[in-house]
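Excluded from the complex is one protein chain; the other protein chains are retained at their positions.
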Amino acid sequence: MSEVIKIPELSQLEKGRSLTQDALARLRKNRMAMLGLYFLLALIVIALLTPWIAPYSYEEQNLELGASPPSAQHWLGTDILGRDQLTRIMYGSRISLAVGFIATAVALTIGVLWGAIAGFVGGRTDAVMMRIVDALYALPFTIFIILLTVVFGSSLLLLFLAIGAVEWLTMARIVRGQVLAIKRQEFVEAAISMGLSPARIVSRHLIPNVLGPVIVYTTLTIPSVILLESFLSFLGLGIQPPASSWGSLIASGVEVMEEYVWLLFFPGLILTITLFSLNFLGDGLRDALDPRASRD
Amino acid sequence: MHAIRWLMICVMAAGLLSGCGKSQKLVDIGNEQQILHIANGDEISDLDPQVTTGMPESRVQAALFEGLVARDPKTLKVVPGVAERWDISEDGTKYRFYIRENAKWSNGDDLTANDFVQSWRRSFLPALGNQYATSLYVVKNGQAFHEGKIGFEDVGVKAFDKKILDVELIAPTPYFLQLLAHHSAFALHIPTIEKFGAIDERGTKWTRPENFVGNGPFIPVEWIPTKYIAVKRNPYYWDAANVKLNEIRFYPIPKYTVEERMFRAGQLHITYYLPRDKLEYYKAKNDGVLRSFQNFATYFYRFNTTIKPLNDLRVRKALAYSVNRHQIVEYVTKFGQKPAYALTAPDPNSYVPEAKMPYDPDLARKLLAEAGFPEGKGFPTLTIAFNTNDEHRNVAMAIQQMWKKELGIEVSLENVEWKVFLDRERQMDYEIDRASWVGDYLDPFTFLEMFTTGNGNNKTGFASTEYDSLIRASALEADPEQRMFYFQKADKILVDEVPILPLYTYHWNRLVSKSVKNWYDNPMDYYSFKQIYLE
Partner (left out) sequence: MFMFIVRRVLQAIPVLFMVSLVTFIMIRSAPGGPFDEDRAVPPEVIKNLNERYHLDDPLWKQFLDYIANVVQGDLGPSFKYPSHTVNDLIAAGLPATLELSFYALIFALVTGLTAGIIASLKTNSMQDYIPMSAAMVGICMPTFVLGPILLLVFGIWLDWLPVAGWGEIPGDKILPSITLGSVYAAYIARISRGGMLDILSQDYIRTARAKGLSTSRIVFVHALRGGITPVISFLGPAIAGLLAGSFVVESIFQIPGLGRFYVTAAFNRDYTMILGCTIFFAFLIILFNLLADIVLVWLNPKLRQELEARG
């Protein structure tokens, strides 16, 4: 009896769920992805609250103490100027996360639009758009970022823009390649021949199919953006002292890794965990958003 | 299954690698064949002694050329070079040099007095753009010729005969002989230079190893940019019988961590410097490879005295008196540096500045209040600019904290890329900036001349007629004691007027393999490669 009653309820529920809800439900089942998501959320909350909860001031020095290993007073040790490393990492996460997310958002927006339009419209438009990408690709961006920071002085805004401007190109190419590949496949050709409107083809067929690679690439872009920032720190062009980013902490930690290993280990560890979390979350999203994958 | 196969491949690869055994040590091979492997800091830009200005170039040039005089690397005393002896007139303005009969160029040509005359003439030619041309202004009419006012026949350098050179100076310059050991006063083989371009043309191919002609104990044989420059023994060198090394390889290694690793792995005999954090390790190890010595060089901050509030002497004093130099060298730079309280780097054998900038935070606070900023209230946020470098950054951060703690003022820090830094400094577009000075020769003049009015290296807006006249008087004074008296007074003026904030005297640490013999450290970091040998 009870089963008979349940069946209509279930089918109603299925109908009422949107695609997104569906995806979310699938995501929730993925334990690693959720773990990554919780970690990232916690990290963001801590980063936002840092000015109120940090144990020390990020620039407060204790010259007599110097570099000291982790202790009860300084859980993650202190750097060469005797500054508390936990505090420095907490403040650094504000910069690094901001650089990572904002620059990636910039890159994502430009890249996906550009690549999707080029790939879908095709023909002359595609050729022109991709030549522009080629031209920009041909610029050695490392040097350009160096020159930009030299000309305009290094500022956070410049970092966002410069890094975002570098990263969108690959995104555009990947999206275009994917769009081209999918366009050639039977189901899309069928849709075209059936006279479906371009908007409908894009929204119903292309976007869902392109989403997977884009998400995977985004999870790769955030780390590479964070790393690019650290490379600039390595060249001395990153964030200005006494502020710190994970990149600048790692860049100075690697120079002293044999003497004060904790100055490399902890910033490196937090960076790695963050990037792993982003990765698991990305994979989880990919599986959740790809309807075909979920049927397996 | 796959995992196991992978594991096997890894194990095999590791086995292969370890099968290669210990890697071959360049140092051991070098010891057998008398080949010295030495790190040389930045890439050398050229070998022309009248064009280059850097330390890395001057080290290579020390192997490829020999001046009229040389310096004893142990004591820095002037010793005969190409000239076996010289006479000085009583008033100290006329020099006669007797060039060795057997002195030759590396192509076998005889080295004559006229070679020096023609080389010095070249060094004054405007189109060459020799940055050390001014250092030979002490030669009579040198300046007038350089400025194109007179012909070269009136300049005070003449070949008396084939092997005798006469030089006339404008004043009894006591450091003149030291100047002659500097690369800008070396003799060049003019016919070779003219073969590859005009005599005053920069950057022709005459300095390439295949074309090069010099008169030093070594000649270049291979120059691969960013890899190394290799020099071999010069058979025509007059003292070739006493040169023991067969070859020297100078490696351009800008990163100190890289050269330290190379030294540990047996790929270098001598490093250029040492990463700061490695000092403790080598001190503790105490195996005789660490060389530690003071330099004739000062690290200081410039104040822009032309802008508010730094045009107020009380403000400058307040800033200067609240800096604890002892703490900086002890806990920040940690490399053996000595606090500096005056500009001129001390040389225990001749001159130690007596004037001392005090460390007195109470007085500093009082002065700042008098200047209108009690407890730092209302003090504008000044910026300390420094070129990109960890050490400069750490020092600046420490000073920032000291001023905050002692005076209650905030300063911001700005990390500036090197060329931008120089550009701003030249245009006086800075407030406080980081500076250093390395003495060209062992005399206080090389430091103090800098702050005369309008000197290109002054860059602080500081101008004092009393100071200028002291420096001028010291240049014309033959009596050593009287000169030192002038220098003491000049140093005192800088301490009182505070256009600069001296912080510390440089200290050098480097690693020298125990197989290197006859290698001496000195405050000028001057080398003579001819006596060095490997064991």
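Each chain gets a letter, A and B, in the order it is written, and its residues are counted from 1.
In the analysis below, contacts are C-beta pairs under 8 Å (C-beta built on N, C-alpha and C of every residue); 3 or more make two chains touch, one makes a residue touch a chain.
A quick note: this is a predicted structure, and the numbers were derived from the prediction, not measured.
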Practice problem: Decide which residue listed in B:Gln61, B:Thr93, B:Gln178 or B:Thr207 touches the omitted chain of the complex. | Solution: B:Thr207
Quiz item: Which one, A:Leu86, A:Ala105, A:Leu161 or A:Leu180, makes contact with the chain that was left out?
Solution: A:Leu180
Quiz prompt | Given A:Ala33, A:Leu169 or A:Ala288, the one touching the chain that is not displayed | solution = A:Leu169
Practice problem: May I ask which residue of A:Leu63, A:Leu76, A:Ala162 or A:Leu264 touches the chain that does not appear here? | Solution: A:Leu264
Quiz item: For subunit B, which residues reach the chain that was dropped from this view?
Solution: 2-3, 17-18, 20, 22-24, 26, 43, 45-48, 51, 53, 126-131, 133-134, 201-208, 224-227, 251, 253-255, 257-258, 261-262, 264-265, 267, 417-424, 426, 436, 455-457, 459
Exercise. Extract the touching residues of subunit A with respect to the undisplayed chain.
Key: 131, 134-135, 137-144, 146-148, 150-151, 169-170, 173-174, 177-178, 180-181, 184-185, 212-213, 216-217, 220, 223-224, 227, 230-231, 234-235, 247, 250-251, 254, 257-258, 264, 268, 271-272, 275-276, 279, 286, 290, 292-293, 296
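Just so it is clear, only the chains that are shown with their structure count from here on.
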Quiz item: Touching subunit B in the complex: which residues of subunit A?
Solution: 59-61, 63-64, 66, 80-82, 149-150, 154, 235-237, 240-242, 252, 255-256, 258-260
Self-check item: subunit B to subunit A touching residues, read off their complex
Solution: 257, 275, 277-278, 280-281, 327, 330-332, 388-390, 393-394, 396-398, 400-401, 413-415, 417, 419-420
